[in-house]
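Input: a single structure, listed below in structure tokens.
For subunit A:
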Amino acid sequence: MEPIINVRHLNKFFGNHQVLTDINVDIHSQEVVVVIGPSGSGKSTFLRCLNLLEQPQSGEIIIEGTSLMDKNTRINDIRTEVGMVFQQFNLFPHKTVIENIMLAPVQVRKWPADKARQKALELLQKVGLSDKAEVHPSSLSGGQSQRVAIARALAMEPKIMLFDEPTSALDPEMVGEVLAVMKDLAREGMTMVVVTHEMGFAREVGDRVLFMEQGVIVEEGKPEQLFGSPSHERTREFLSKVL
Partner candidate 1 sequence: MGIGKKWAMSALTACFMLTMAGCGSNNDAGGNAASGESIKIATDASYAPMEYMDTDTVKGFDIDFIKAVMEEAGVKYTITNTGWDTMLTSVQQGTEYQAGVSSVSITDERKETYDYSIPYFESTNMIMVKEGSDIKSALDLKDKVVAVQGATTADTLMSDIMGVDNTNLKRFDSNAVALMELNAGGADAVVADIAIVNEYIKNNPKEKLVGILDKENFGSEYYGVLYPKGSEWKAKLDPAIKTVIENGKYAEIYKEWFGEEPDTAGLLSAE
Partner candidate 2 sequence: MDFRFDLIVHYLPVFLRGTLFTIGVSIVSILIGSVLGLGIGFGKMAPKAIYRWPFHLYINFFRGTPLYVQILIVHFGLIPAFYGTTNVLMTSFIALSLNSAAYSAEIFRAGIQSIDPGQREAALSLGMSKWQAMRFIILPQAIKRMVPAFGNEFIVLVKDSSLLALVAAPEIMFWSNTMKGQYLRIWEPYLTAALIYFVLTYSLSKLLNYIERKV
């Protein structure tokens, strides 16, 4: 089967500093890929290249058969199919929770408002926040904010979800509620790419784990294999620090 995401020879520089070197990855539909690695390893940059929040200098990214590097590709259309969840939630503070969720379906997908509202309410129920529809984000806890952010991304009915350290900014007691929503999502068959430090999540939910360091993918494999018997010294070193 064709991979839904196909990355070939991807290189990314910030100025003269190369942050991604020759990245090659295939991700298949319904697969959950977890990216781990020390901070500064380029894993977030890699994720942000997948919806062109970062522009790579060379290489190829093909999503559902469409090249992101092709100048004729309308990147906005790709982004409607690729949801993203940020470390800092990035909810829109001037809008209520339900407005946060409805905005893109109405403005981008051109849904009628009542359809978007229906969808938003469904998603709020799914993330367990039906009672928060009319409040502003400032009154939410970190965990609640991140669950709203996930609902907001899902409202566009994306085919792929990107998670950029979704629990790193959370107090420890709130990590669980966010991971629970993500696990549900994985069970429902969502294609997910997750950058995280939550090794438990990687082991439990991940179909495949990529270990990145200094801009290269050092090792990849099934969780039990990578965590159980890593084949690279650097992977072993990293895991010994975080586990």
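Behind the choice of candidates: all candidates are chains of the complex that A comes from, given by their letters.
Please note the rule applied: a residue touches a chain if its C-beta (ideal position, glycine included) is under 8 Å from a C-beta of that chain, and two chains touch if they have at least 3 such contacts; residues count from 1.
Owing to the predicted nature of the structure, the values given are computational and were not obtained by experimental measurement.
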> Number, please: which of 1 or 2 touches subunit A in the complex?
Replying inline: 2
>> Help me check something: in the complex, which residues belonging to subunit A touch candidate 2?
In response: 51, 53, 76-77, 79-80, 82-84, 86, 88, 90-94, 103-104, 107-109, 149, 152-153, 156
